[in-house]
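Heads up, one of the protein chains got dropped from this complex, but the rest are sitting where they should.
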Amino acid sequence: MKTIVRPYGDTTGDGMTQVSFTLPIPHDKLAEGAALQLAAKMGLEPAMLVHAKQIGDGFTFFVVYGSVRHLVELDKVQVVQRDFDLLSAKEVNTIVKQRLRRKLSVVGACIGTDAHTVGIDAILNLKGIAGEKGLEYYRELKVLNMGAQVTVPELVAAARSEKADAVLVSQVVTQRDAHLHNTREMSAAFREAFPAGKRPLLIVGGPRFDEMMTQELGVDRIFGRGTTPREVASYLVHRVAREGR
Amino acid sequence: MKTIVRPYGDTTGDGMTQVSFTLPIPHDKLAEGAALQLAAKMGLEPAMLVHAKQIGDGFTFFVVYGSVRHLVELDKVQVVQRDFDLLSAKEVNTIVKQRLRRKLSVVGACIGTDAHTVGIDAILNLKGIAGEKGLEYYRELKVLNMGAQVTVPELVAAARSEKADAVLVSQVVTQRDAHLHNTREMSAAFREAFPAGKRPLLIVGGPRFDEMMTQELGVDRIFGRGTTPREVASYLVHRVAREGR
Amino acid sequence: MKLNLDPLAVSRARELARRAGQPVVDMARSHTTVSVERAVLRLAGITGADTDGIPWVNRLVDQVRDDVGLGHGVALPVFHALAEFGDLTLLAQKAAAGSVRFELPQGKDATAARKLAKRAVGQGIKTIDRNRAQRDRLVKRHGDPKQRPWIYLIVATGDIHEDIPQAQAAARAGADVIAVIRSTGQSLLDYVPEGATREGFAGTYATQENFRLMRAALDESSRELGRYVRLTNYASGLCMPEIATLAGLQRLDMMLNDSMYGILFRDINPIRTFVDQRFSRQIHARAGIIINTGEDNYLTTADAVEAAHTVTVSQLLNEFFAHEAGLQDWQLGIGHAFEINPDLPESFRLELAHALLARELFPDAPLKWMPPTKHMTGDVFRGNLLDGFFNLVGTLTGQGILLVGMMTEAVVTPWLSDRDIALQNVRYVLNACGGLHEDFVPAPGGFIQQRAHTVLNEAIDLLAEIVDDTLLNAIADGTFGIMKRPANRGKGLDGVAKHEPGYYNPATEILEAR
Partner (left out) sequence: MKLNLDPLAVSRARELARRAGQPVVDMARSHTTVSVERAVLRLAGITGADTDGIPWVNRLVDQVRDDVGLGHGVALPVFHALAEFGDLTLLAQKAAAGSVRFELPQGKDATAARKLAKRAVGQGIKTIDRNRAQRDRLVKRHGDPKQRPWIYLIVATGDIHEDIPQAQAAARAGADVIAVIRSTGQSLLDYVPEGATREGFAGTYATQENFRLMRAALDESSRELGRYVRLTNYASGLCMPEIATLAGLQRLDMMLNDSMYGILFRDINPIRTFVDQRFSRQIHARAGIIINTGEDNYLTTADAVEAAHTVTVSQLLNEFFAHEAGLQDWQLGIGHAFEINPDLPESFRLELAHALLARELFPDAPLKWMPPTKHMTGDVFRGNLLDGFFNLVGTLTGQGILLVGMMTEAVVTPWLSDRDIALQNVRYVLNACGGLHEDFVPAPGGFIQQRAHTVLNEAIDLLAEIVDDTLLNAIADGTFGIMKRPANRGKGLDGVAKHEPGYYNPATEILEAR
């Protein structure tokens, strides 16, 4: 595969890209120039301003098409690749049994004011998602799903009483970076409450996380859009059982 | 007015912007990383990859939302501002009569293989557009509308025989920069066919022109999306009659 | 009537809903909650909060409860104590400082306190009545929206001062109803924050001052636009009765107010919720506020085809509870939603069937039609398309209130431009297809009619089960939205008290007087 590519409109290498945004200025020639200036700063060259519409008194919405001059360097792309094998439920159970000789304990919750439980339920509950059963289905996993709007102290307490090997936290609301604040608060509390080697694995998930941010958020792993229970189970086994916690 | 602004999602200064493009690679984690890399190069930080869909075998379409870090500097925006007064038909006629003492001769056409006449007809024909009559309506203007797919030599010949004061050319098809090629060919032919001072005004128009490109294209003025006949008539009077050609 | 529903089946469904709901009403009539009591004090004119932001009404009610319990209501102890302190707020401050001990007046004292309380609360109700009259006048002056459905738009910046210009822009762009959604945390707060607020998450705090500011801004817009622009907020969560009261006091026009939403989606205790519900609905009835119920939410957790009949059941229950609380049909913005998986064959016809069923079951209610959310993705182009077909169902089936869908549903809380694009979508559909309902005639015995009949029958069967098993048990079993909520669990149960003999609530007395 080529290591350098560009966006594709209808011809290889044409760089064609669509952009839309609102500027807080009324619609006139200057505003259109301003939109083109922004497009140029974003690397669109030449840029075509194809739509401009004033919203209310002081805002204008723009649609711009154009060729973006940036190159995409595939060899420099940074992503979190799956660095563990995808296992079947049977394999997961076998490994837990062999290595851990007890059930692997998982505690899950939506923390903060977030009440979007569908995502964490999809991972934890029997029903699962996309045809895959959730972690409750795995015989060797012990799952406590605490539901919505759980406070960090409640979560820490439950992790302690359940002797959790892993804590799974879901965050869906991202406005004003709520998901990042809540995650940091959570990981700090766990660092405080548990001695270094004894802390459960901290896993967060939600559709708008950047999976590269584990370090910054102080967690062990981040799962994004479209995660399936099997991926999570496989990761748990990979980390908890294999590392022989 | 502030001279520095940023795109507006729902909070002043949030920089929020939407981008979509296709990369010529199949959909996988790497591709999503590649899309985010491009978004970063465009200045989106943080960027959320909210949609990825494979098209056929080897392409993936992406939608990215995020905050663009660029500032829009309104005092550095470059636009072609209208540098002439908008006149009524009566005023136009009066000025032509007084200064020129003959009718002002206008020749218009779609050149090259372009057959989109609706735009030039909107400017020239009686019917006009958006409630404004076209140049034919102006008593003191003499208009020849040559229609579609006129060759440059035909246009030069007509300009000569009509003693054109201004030549109006429309270009709508832009694929592979057809409009730029055709305009350059046209202006070169006029430079060749007429001595410097005798050349008619060269005006091009069409929805996808960059109005800043007059120099590069060798024309006197460029009119873009949504031009009205009155603007064109006012400009003609401003240039031809006032400058006393 | 396009569905040819069996009138006997319809009346049987209503009768079953009455029988399922009545025990809950009986329970609500014999209990009170901290928030109901605080609402009474708010009606009596107490405002403000202490330096920690805890409202004086909370301070008072907490103190009364500590001293004499909640079961008699706070009106008598408070107004008895007032005889001594003269001013309610002063009393609250003193109480907070621990320098008042409340007691339950007896005999003549009780009569005096009752009289005082009723007069004070009567003032509050009078304000509500004046606001209602004022709304009527303004509607007459500026006019109602020219079209049905009314166009309902959400603002949600978290900052009232960003919300206001956005709401005004939305109104200018065609919104008939503005809803300011609430910060994610608020529904679980057992107090109503005070003052203008600027830091909600994914929504703005509901406060009396925010209500006032926004209503004033929309009065300005109404004048500018020659059309009365309505304001909505959320009477739900632990403070539902108080929020309803503040809405009445600040002339809000609609309130989200569902009999089960808090139970199912905020894990609030069922008994707490039903008690708070009844009081808040009585206020809404008096204030001429249109309520919006929340059946749409069930379809985000349950499947919109499988669970269609649970929506119908809930609608019938909401109707019963609403009527019982004194609401008129025109005040029932009964909810339902376009949430069927769009990849399902004939999904659009199924949507039409469900929407028409609601329309024909509740012919005089201004149904509230909610847009796709669950099956929205980051593909905003597809999203805007789905919203267009949602709008089409809205106009084809005569919905009363149309919550405008956003192409960025799966991405962010709406941007200014999202709202503009969404309104343009609505305008196109209503303008281009406004009369199309004349040509929409479900084939007799065809797909749409059959589907509607099926859903109605399933609803009747489920209602019959609920009558046998009790509504509280049905809720505990996960009947609605697959959420299991037992009656002895959930937040806020400790704020509930059974009426003691002699319980007195001047607000209820006035509200139930007619």
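Each chain gets a letter, A, B and C, in the order it is written, and its residues are counted from 1.
Operating definition for what follows: a residue touches a chain if its C-beta (ideal position, glycine included) is under 8 Å from a C-beta of that chain, and two chains touch if they have at least 3 such contacts.
Note that the coordinates shown come from a computational prediction; the quantities given were computed from them, not determined experimentally.
Across B:4, B:55 or B:157, the residue that sits in touch with the chain not pictured is B:55.
Checked against the full complex, the candidates C:262, C:394 or C:442 give a single residue touching the omitted chain, namely C:442.
As for the chain not pictured, it touches chain A at residues 8-12, 16, 18, 48-51, 53, 63, 65. Interface residues of chain C facing the missing partner chain: 342-349, 352, 379-382, 384-386, 388-389, 392, 407, 421, 424-425, 428-429, 431-436, 438-443, 446-448.
Residue-level contact of chain B with the missing chain is found at 20-22, 53, 55-57, 59, 61, 112-115, 118, 147-149, 173-176, 178, 207.
In this section, only the chains that are shown with their structure count from here on.
The distance from the centre of chain A to the centre of chain C, with each centre set as the mean of the Cα atoms, comes to 33 Å. In terms of their C-alpha centroids, the spacing between chain A and chain B amounts to 43 Å. Rounded to whole angstrom units, the spacing between the C-alpha centres of chain B and chain C is 52. Shown for chain C are the residues in touch with two or more other chains, namely 156, 410, 412-413, 415-417. Contact with two or more other chains is made by residues 8-9, 12, 16, 18, 48 of chain B.
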